[in-house]
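Data block below; observations after.
A single protein chain has been omitted; all remaining protein chains appear in their positions.
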Amino acid sequence: MTRYLIQRIVGMIAVMFTVVTIVFVIVRVAPGDPAAVMLGPDATPADIAALRERLGLDRPLVVQYVYFLGQLLRGDLGQSIFLNMPVLSALAERAEPTFFLTVFSIFIASAVALPVGILAAYRRGSLFDQLATTLAMLAASIPSFWLGLILIQVFAVRLGWFPVSGYGGPGAPFLVRLTHLVLPALALGIVSSALITRFTRASMLDVLNDDYVRTARSKGMGEFRVVMKHAFKNALIPVLTVIGLTMALLVSGAVVTETVFGLPGVGNLVVSAVLRRDYPVIQGALLVIAALYVLINFAIDMLYLAIDPRVRY
Amino acid sequence: MLTRLAYTGAALVALAFGGMESAEAQQRGGAVTVATIGEPNTLDPMISAGDLLGMITQHFYETLFTFDKNWGLTPLLAERLPEISADGKVYTIPLRQGVTFHDGQPMTAKDVVASLKRWTDLASRGKLVASNIQAIEAVDDHTVRLTLKEPFAPLTALLAFNNSAAVIMPAGHMDNPIKEVIGTGPYQLKERKADQYIQLVRYDGYKSRPGEPDGFGGARKQYLDEIRFVPVPDANTRVEGALAGQFDYADLLPVEAYDRLKGQAKTEPLMLEAFGWPMFIMNNKQGMMTKQDLRKAVQAALNAEDMLAAAFGKPEFYALNGAMYPKGHVWYTDAGTKPYNQGDAEKAAASAKKAGYDGSPIRILTSRQYEFHYKMAQVAAEYLKAAGLKVDLQVVDWATLVQRRAEPAVWDIFITHSPFLPEPALIAPLPDTYPGWWASETKNKLLTALNTEMDQKKRVAIWADLQKLIYEEVPFYKVGDFSALTAKAPGLQGFTASPWPYFWNASLKQ
Partner (left out) sequence: MAAVSSPALAAPPKLASLIVQRKTLLIGLIVLTVIALLAILAPLIAPYSPTRLSVVNRLKPPSERWWFGTDEFGRDIFSRTIYAGRLSLLVGAVATVLAAGIGIALGLIAGFFRRADPVIARIVDAMMAFPDILLAISLVAALGPSLATVIVALGIVYAPRLARIVRASTLIIRELPYVEAARALGVATWRIMIRHILRNLVSPVLVQATFIFAYAMLAEAGLSFLGVGVSPEIPTWGTMIAAGRQYVGQADWMTLFPGIAIVLAVLSLQLLGDGLRDLLDPRLRKDL
C-alpha cells in the first residue's frame, strides 16, 4: 500500500516536471517582442534592446531554463512584463472570479444534470429518456461563446435582468458579484451539463442492474428508497469523478466565457497575456492550472483508493 | 501610440468640443464609471504616447500649458502664456503659486525643471526637441526659462499634450519606472487593479484656476467624489454596457452602434466630428514601394469612398476629403489633392507597368485593434486586385505590427491613423525616421522652413506646398476624415465631449 502510494507520488512529480518543461518550451518559441510592446511605437531599436537585456530575454535558452527551474523551486513565478507585478500575485488576484465561475457553473450543471440523468436512467427508453439524451447532445454542440452572446443580448441588454459584463466595481458586495456571474455560469453550465447528464445516466443504469439493488427490491423496499439509498450512492463515485474532470473542461470554457463577459479571471488574463506577449504570465498561468489539475486528479485517485480498495493497478 | 487631437479651428469649434449642459445646478458627490478601450501598460504619461494613457493620467498629472476650447494654447500650471524672445529662442514661463502636489509638497521651479529634463530624456515628444535645447533653468522659485539653439514653433504645442506629456512631477520622484503616482491634478490615484479598474478620488488640496472652464484649461471644478476607469477591450461590450446603464461613459464605440444608442433611456450617443484621418503608409526605403510609379499606381487604384463606407457605415460618420485637414480648419488647403479617390483600375495598371511591376504581392500590414483599419484594408485589397496588383494582407495584433513596421524588409504598406494635430510638422510620417522613411530633400527643406517660420500666414503657404509634395511623391495615402462615437449616461452633467474625455467639471445627477 505504502509502496503504491510512493509510486504514485513519484509518478506525479515526474508529470509535474514534464509539465514545467513543456511550458518552458512553448513560451520560448513564441515570436513577438514584449519589449517592443512595453515601450510603445516610438521606441528605437536601441531602447528595445536595452529592455530585453534588462528583462533577461537575451540569454541563451539553456541558461534561461536552469534559472527558471531555480525560480520555481523558490515559488517565484516571475514578474509580469505588462502589469509590473509578480505573476503569482496577478494570478491570485484573478483567481476569485474564475473560481466562483467554475463552482457556480458546476452547481448549475449538476443541478440540471443529476436529476435528469437519474430520471432518464430510471425511465430508460421512455420519451423523457430519448428527449433528455438528445437535448444533452445538442447542449454539448453549442459553442459556449455563441450561447454567451445570445444570453447577453436577451437577458442583459433587452431585459436588463443582469449586468452585461465585468465583475462589479471596487468594494462591490458579494451578492452583486454573484449577479455578474449568473449569465456566464449559465453559458458554461448548460454546455457542461450535457456531459454530466450522460455520465450520470450511464452510471445509474449500471448500478440499477446490480445484484444488491435487485436484492433490496426483492426485500420489498420502496422504489424511491431503493433508488436513493443504494443506487445513487454507488453511482455517485464515478459521477464525482466526472465532475472533477469537468473542472478541466470548465477552465477551458472559462477562457472564452471570461472574455465574452469581461470577467477579470485567469482565463481572461491568459488571453490578454498572449495578445500582449506577456511571457511570464502565460507561463505562470499554464503552470499553475496544469499543476492544480494534476493535484486534483491525484486527490481523486486517493479518494477512490480510500473508498474502494479493490481499485489497484 | 497615436495622439489624438481634433484641431478644427474657429469654424468647427462647436463640434470639436461638445456643447456644455445648460446651467442646472450641478450636484457634488457620486462616482462615475468610465469604460475604456483597454488597460494602459503604465501610469507615467511621459514614457508613452497613448491616447488612453493621456485620458486617464490628465486627471492626476498636469502640464504647464494645455488647449482651450479653440485648441489654442492656454496656461494650466503656468501663470500666463510664456514670454518668447524676439528671436524665438528664449521662453520665459511664470509659474502659478500655491499649487501643491498630492503629498502636500508645494510645486516650485525646481520640480518643473526636473520634470522637463525627464521629459526630454524619456518622452518621444521631448526627444524631438532635446537636441535643440540649450538650457532649462529656474530663474527663481516661480519662474522657469527654456533656451533653444534654433527657433522651434511647435514647442508650446508639444508642452501642452497630455500624452508623451511634459507633466510636472515632484523633483524627488523622478524614477523610471515610476514608483508612486504623485501629481498636481484635481483627482488622485487611490487604487489600481490591473484589468479591473483604476480608481481616482478627489484631491482636496487642489487649487483650481479662477474663472470659467475653457476647453482643457480654465477652472477645474471637482464635483465628483470618484472616477473609475474600467478597461473593456471589446467594443461591443462597451456598447452593451452603455445600453444597460452599466457605464456612465463609454469611450470609442463603433460608429455603427449609433442607431442602437439613440433614443435609449440609460444612455445617449455623443458624436465627435472630424476626429481624425486614417492613412496607408508606404515603405519608401526598401521593397517595391520605393518606385514612385508603383506608389502612384496604388494612389490611382484606391477608392476612398468605398473604403470609408465599409469602415464607418453611414455618410454622417465620415467625409471624403483629400486635404490633410478638414474644411474650416486653419491649416486647410486643397492644394495638390486632385489624385485623391480615383478608383481607376486602368490608370493604376498602366502606372504599375511603367514601374515594372513584377507581380509580387504587395504586403499590407494591419491590425484589428482598430477595426476600421482592418475594414479599409479589405476593401483596398479588392481594388488593388482589380488593378492587377497582387495583395498579401497581413493581419496581426498591434504589438506585432509595431514591431514589424520598424523593419523595412518585411512590409510594403501599413495602416494607421492620426488626429488633426495643431502643428502639421508633427504629422507622424513626415520625419525621415518614422516607419515609411520618407526621406526626400524637397520635403526636408519645406519642413525646416515650416518649423523656423514664425509668421502664421507664411506657414500656411509652406504647408500648402508640402501637401502638394505629398500628393506628388505619395509617401502615404490619406483615406478621409472620420468621426468618433462615444456614449454617456443622461445623469452625467456638465460633461464636455472631447478627444480626451475628462471628468472634472462633470457631475452626476443624484
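For reference, chains read A and B in written order, and residue numbers begin at 1 within each chain.
Quick note on the criterion: a residue touches a chain if its C-beta (ideal position, glycine included) is under 8 Å from a C-beta of that chain, and two chains touch if they have at least 3 such contacts.
Note that the structure is a prediction, hence the values are computed from the model and not measured.
Asks: For the full complex, which residue in A:Val103, A:Leu119 or A:Leu205 touches the chain that was left out?
Replies: Missing-chain contact among the listed residues: A:Leu205.
Asks: Check the options B:Glu371, B:Asp432 or B:Asp465 and report the residue that touches the missing chain.
Replies: B:Glu371
Asks: Would you indicate which residue among B:Leu81, B:Leu393 or B:Val410 is in contact with the undisplayed chain?
Replies: Checking each option in B:Leu81, B:Leu393 or B:Val410, the one touching the absent chain turns out to be B:Leu393.
Asks: Which of these touches the unseen chain: A:Tyr65, A:Phe128 or A:Phe145?
Replies: A:Phe145
Asks: Among B:Pro154, B:Pro170 or B:Pro254, which residue is in contact with the omitted chain in the full complex?
Replies: Only one of B:Pro154, B:Pro170 or B:Pro254 touches the chain omitted from view, namely B:Pro254.
Asks: Going by the contact rule already stated, which one of B:Val144, B:Ala235, B:Ile415 or B:Leu450 would touch the omitted chain in the full complex?
Replies: Hidden-chain contact among the options goes to B:Ala235.
Asks: For chain B, enumerate the residues touching the unshown chain of the complex.
Replies: 234-236, 254, 256-257, 259-260, 306, 309-310, 313, 368, 371, 374-375, 378-379, 382, 393, 395, 397
Asks: Which parts of chain A face the unshown chain closely enough to count as touching?
Replies: 11, 14-16, 18-19, 22, 26-27, 29-32, 124, 137-138, 140-146, 149, 153, 157, 198, 201-202, 205-206, 248-249, 251-253, 255-256, 259, 267, 270-271, 274-275, 282, 285-286, 289-291, 293-294, 297
One rule holds in what follows: only the chains that are shown with their structure count from here on.
Asks: Of all residues in chain A, which touch chain B in the complex?
Replies: 31-34, 36-42, 45, 82-85, 90, 93-94, 152, 156-157, 160, 163-167, 169-170, 259-260, 262, 264, 268-269, 272, 275-277
Asks: Using the touch definition up top, name the residues of chain B that touch chain A in the complex.
Replies: My answer: residues 1-2, 31, 33, 39, 41-42, 47-50, 124, 164, 177, 191, 193-197, 199, 228, 230, 232-234, 237, 240-241, 243-246, 397, 399-400, 402-403, 406.
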